[in-house]
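Got a structure here, written out as structure tokens. Questions coming.
Rest of the complex left out; these chains stay put.
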Amino acid sequence: MTPTLTVGMIGYNFMGRAHSNAWRQAPHFFDLPAKIEMKTLCGRCAPAVEKAAERLGWAEARTDWRAVVEDPDIDIIDISTPNDTHAPIAIAAAEAGKAVLCEKPLGMNLPECEAMTAAVERANVVNMVCHNYRRIPAVALAKRMIDDGMLGERIYHYRARYAQDWLADPDFPINWRLRSEFAGSGANGDINAHIVDLGRYLVGEFAEVCGVMETFVKERPQGTVTVDDAVSFIGRFRNGAVANLEATRFARGRKNTIALEINGSGGSLAFDFEDMNRLRFYDAGDPPQARGFRDILVTESVHPYIGAWWPPGHIIGYEHTFVHTFADFIKAVVEGSSVQPVFADGLENERVLSAVQESARRKIWITVDSTKK
Amino acid sequence: MTPTLTVGMIGYNFMGRAHSNAWRQAPHFFDLPAKIEMKTLCGRCAPAVEKAAERLGWAEARTDWRAVVEDPDIDIIDISTPNDTHAPIAIAAAEAGKAVLCEKPLGMNLPECEAMTAAVERANVVNMVCHNYRRIPAVALAKRMIDDGMLGERIYHYRARYAQDWLADPDFPINWRLRSEFAGSGANGDINAHIVDLGRYLVGEFAEVCGVMETFVKERPQGTVTVDDAVSFIGRFRNGAVANLEATRFARGRKNTIALEINGSGGSLAFDFEDMNRLRFYDAGDPPQARGFRDILVTESVHPYIGAWWPPGHIIGYEHTFVHTFADFIKAVVEGSSVQPVFADGLENERVLSAVQESARRKIWITVDSTKK
């Protein structure tokens, strides 16, 4: 008989909407080994969370996350709150024996991430950090192609750029994402985190980094910006590949560009999230007169996750990446298995981000020390 | 108090999945004036329809569409069956006083479309034909820009191409879409219908047409193809614009290309469904040194329907076009108002398609006579 997994989710804004949609949609498109019961939505402001619960499909609304975490009916705690509350909620959830799915970045800083990772490992609960972009079909296909050797034996370059423009206007008012006490960092933890994660997923572990950070507009309506507006760093992977990454919220015209390019000895891959259903692939083994980047429309049933959706040429969108993530997480919870990226990945990601931040502050290269506690 | 609209849907395959998703999702993203109850899913094969009902979110499964149409609890009949059953179901639903939403093409031929349109008009029920592509945000934006005069006073050219490649392989076996008794026509009714509809929506009524049709592969595994593989036609709109349209299932590498271009006296618009979140716009009024097609990423809250979804740069996909369509339909049903495209639009569309078909058969130009019964 199909078991039922009961979910409690903390947080109900942008990420809460995306997560709710994923819980609702996954069972309609994927053959899941469990039914999903969306029991509790939790937030601090009672009227708002009640309204959100109704709109987003949750059976009840609550305001005390500790009660949700301790609810014996609940199997899964899903965390989509601002960054400063990830750690206490996730640690409590782990201690309560819940499977935990946490929005990225995992924590505010290295000590938080270490504590969170230790907690889920100690409690031996299924845990996942929601780097949803790993499950863009084009990105999952890139991973498969690299693993299959289609880029050759060696990767030379990983370059990635995450660019937005919502802060390019100096009159855009302050919000929690621009204050270090709630967000930890700015572009670094919010968006650089994603392309660091994709680098680790697709290429390997970072060895050393050197970065520059900048806050272009320090004073905004309603407050002072205490995080970085942009970060750019160079580095090396342990496998010898050279890294060049940039994250900014000041690139006019770039709305949510996540532009990746990976160059290997046998070929290259390129991707941009604004056109997320495509993967560009250059195969150096093609006939000399007919070589060129292939524009692969990743909507075929042979492509990762696509079989669940529509016929070729009928594209999917942003929120589908969460559906894929949650479908895989649900399977892992039922099986008690591990599902990438785990909290330890979030921790390693934070090690890279912290190294970038320290290198920018001290203007030196920093080794990414994965053994350091 | 918010009313509830109860829905019965006939058909549960590709279109049934897309329609079910729209019924489920619309209330979670749009402020609707009614709650939606997904009561009955109906199909001919009991086990299959029962399984589909569970997967797609319907409360019950039935096999007799007449019983569904006559169910007094049901307010809306949604038809997503093969083309040959659209007419009897829609007419019965209208006679039963139901609001009717019917997949395109409206009917198998002109007489069916006329009877269906007469039935809904006689019964005075809210009716809509599901040309979902009108509600791609980029297409709705194109309509708004044309209406606002951003292409100038006069449209010179409408060119559209709907291209797929699933039949380019001669070993692809026959199915209902390739047999005239079930589908009415091939590329003409299936995909040409969409770009004819978009031409009527964006440019105006067709005056005269001349087409060519071809069945490149007549014998396939399991049967003889009795519809067109491809259709291409030239024509004129009543407002003097020249039309050039093509629909084919034989264009290798084109998965679901719907490429439109409209040239006006003051500018041009271009669109391709495979990259459906973009609209390209050329403004002849830009400064001479800085003119060029603008690549508008249609993901801003000022864009049609986008406010309901995600932040800028986070794209949406194919099925969202149905959510938009159904949200507008639901509002019309509650208000008892008209919502484009109505059955009369499906009829006019069929007049154009029939004219194209006749012109191809007789090798002459045909006037599109909208007064003819």
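First chain written, first letter: the chains are A and B, and each begins at residue 1.
Just so we're on the same page, a contact is a pair of C-beta atoms (placed from the backbone, for glycine too) under 8 Å apart; a residue touches a chain by one contact, two chains touch by 3 or more.
Not measured: the values here are computed from a predicted model.
Because all chains derive from one sequence, the complete complex can be expressed as a copy number, which is 4 in this file against the 2 shown.
As a convention for this text, only the chains that are shown with their structure count from here on.
Centre-to-centre spacing of chain A and chain B amounts to 36 Å, using the average Cα coordinate of each chain.
Chain A meets chain B in the complex at residues 14, 18, 20-21, 24-25, 28, 55-57, 164, 166, 254-257, 273-277, 297, 299, 309-320.
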